[in-house]
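Sending over a structure as structure tokens; questions will come in a sec.
One protein chain is absent from this view; the other protein chains keep their places.
Letters are used for the chains, namely A and B, taken in the order the chains are written, and counting of residues starts over at 1 for each.
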Amino acid sequence: MALAENTMTPQRYLQRLSRWRPIEIAFWLATLLPFVLLPNYLSLASQIAIAALFALSLDLILGYAGIVSLGHAAFFGVGAYTAGLLSAKLGWGEPLTGLLAAAVVAGAVGYATSFIIARFRHLARIMLTLGFGLLLAELANSAGWLTGGVDGLQGIHTWPLLGVFKFDLYGYVAYAYSLAVLFILFLGARRLINSPFGLALRGIRENAVRMPAIGASSRVHLQMIYTIAAAIAGIAGALLAETTETVSLDSLGFERSAEIVVMLVLGGAGRLYGGLIGAILFMVARDQFSGIQPQYWYFWIGILLIIVVIFLPNGMLGGAAKIYERWRKR
Amino acid sequence: MSAPALSTRALAKSFGSLVVARDIEISLPVGARYALIGPNGAGKTTLINLMTGMLSPNAGKIFLGEEDITALEPQDRVRRGLARTFQINTLFPGLNALEAVTLAVAERRGIAGQFWKNVAEHKEAIEEAYEILLKLRLGDDCYQVTRELPYGRQRLLEIALALATKPKVLLLDEPAAGVPQDESGDIFEAVASLSGDLTLLFIEHDMHVVFRFATHIIVLVGGGVFTQGSPAQIAADPGVREVYLGTRGHG
Partner (left out) sequence: MLPPIIGVLFDGFAYGMLLFLLSVGQSVTLGMMNFINLAHCAFAMLGAYVTVILVNDHGWPFFATLPVAFIVTALVSIVFERVLYRRLYKATDLDQVLLTIGITFVAVAVAAYFFTTQQQPVQLPSYLRNSFEVLGLRLGVYRLTLIAVSLLVTGLLVGALEYTRFGAQVRAAVDNERMARGLGIDVDRTFAVTFALGSGLAGLGGALAIEIVGLDPSFAFTYLVYVLIVVSVGGLSSIRGTFAAAAVLGISDIAGKYYVPQVGAFLIYLVMISLLMWRPTGLFGRR
């Protein structure tokens, strides 16, 4: 079979596209640094890991499949309440099975709503995601007897991880746990993105009209990724419930959905690491500026969004990639 | 007598009072090289949209071989062997050519739903995609991101994507549209080299191309079939000249 001059076969080329780059390895090694360098910030680190996981789940549907969702926190909240209720009402505080339960319930809700989400586009779809999110938040609010309403869910007690590691006050176990879950699910997401299914999702995002013309059933693909993303968001929510032993209504609210979109866009959607970077930047900034009043915070977030959209449409990672390209071409 | 590869019966479509397709009866035998011509606005692309399922007709039926596909969704028609290219490039701008064609191949092979194995592990699909790209002289460009490909190569990629679905019938909507003269030769050579089993219907404005490649010409005017026949018949038909050839300032 005649090949072009380069000795690389198409297969090897595609393999190279998905290989681990040194900077990625550096990144994951760096996530271990807080244990050593910033032991006082471990609970923040754990929160960041959870937000990163949540942002990753949004990236799968927004960055890769192109679904703009303003209600993704619904799945986060469902996962959080599932794990929380399992402990608070049924007395079952085992963390890993809590994650599993959250994934199943959130995934089921995602699957059910995916039938609707996959059938629409543009404004109608955005509105539907918003509507579902608000609906669920209202339901949680009204079902105070179950969710604890405005006061939040009380009485969550998380058992030691793997029966051995008790969740300590400093957050060592919490961060190790959250980081491990993040990493494992990240590996899964990475695999998914580099699979034929990942290619199909990118196809849908790049040109939804062309997909049926090549015999693809976009609806089926979208439903699948929506369900998977919902399950992962649910796991993130459960992690929050387990590590902080609280769940409140704001885990489902519009603010949470909007925040996660901001984090993802800040970091750069469609690049797998965008959500992680965005989560780090956002949460660290929020922690640093936690003294100031909320309206000032929203002022700067607003300005940031405007700047990102006009000047940095692919987020930090996109901007960095462009700089890198320009530097390489010199 | 085997059934025609693609046929329509009394196909009609209107948008309110605007009639875009009127009682269209077309029959493409297997291996045909048919051209669809007509003035702008005659409804040629509309007809292709009706045949592929992007538009649903108000009346009439469409048959792929013996099967009535009128009610089928576009992707199901593709799976049964009816593919098309678009007049305006409808490609995946952010994917490179190899990825794009591999995706089409993967969809056809039914492996596009697999999320646990790396794309690179699907050796046969990738090789199939690469062969299609080679056949269309895109082998050297296949690692380039689609949006960076020159326009002429993009038109070839349009065809590659359609071929990846292993169609029995291929509808080409102005395959060389917008391509400068010196590059359009590539496209038509590619079209010419397509297998004899493949049934082709192409929309084209350039009469030289039409007379060179088509064995049969259908003339569409105002949403209806004005006339059809061999190239010689059409060239000699005064009605066609008046409606179409005569009103054009250049070939």
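One rule holds for everything that comes next: a contact is a pair of C-beta atoms (placed from the backbone, for glycine too) under 8 Å apart; a residue touches a chain by one contact, two chains touch by 3 or more.
Everything numeric in this text was worked out from a predicted model, so none of it was measured.
Looking at the complex as a whole, the chain kept out of the display touches A.
Which of A:44, A:68 or A:281 touches the hidden chain is settled by the complete complex: it is A:68. The chain that is not drawn here is touched, among residues A:118, A:258, A:276 or A:316, by A:258.
Only one of A:44, A:116, A:146 or A:208 touches the absent chain when the whole complex is considered: A:116.
By the touch definition given at the top, subunit A reaches the unshown chain through residues 62, 68, 70, 116, 119-120, 122-124, 126-128, 130-132, 134-135, 138-139, 141-142, 254, 258, 261-262, 265, 269, 295-296, 298-299, 301-306, 308-310, 313.
We adopt the following convention: only the chains that are shown with their structure count from here on.
Between subunit A and subunit B, the centres computed from C-alpha atoms are 41 Å apart.
Interface of subunit B with subunit A (complex): residues 52-54, 73-75, 78-79, 83-84, 86, 90-95, 98-100, 102-104, 106-108, 111-120, 122-123, 125-127, 129-131, 134, 139-140, 142-143, 161-162, 164-165. Of all the residues in subunit A, the ones that touch subunit B in their complex are 1-2, 4, 10-15, 17-18, 191-192, 194-200, 202-203, 205-207, 209-217, 220-221, 224, 228.
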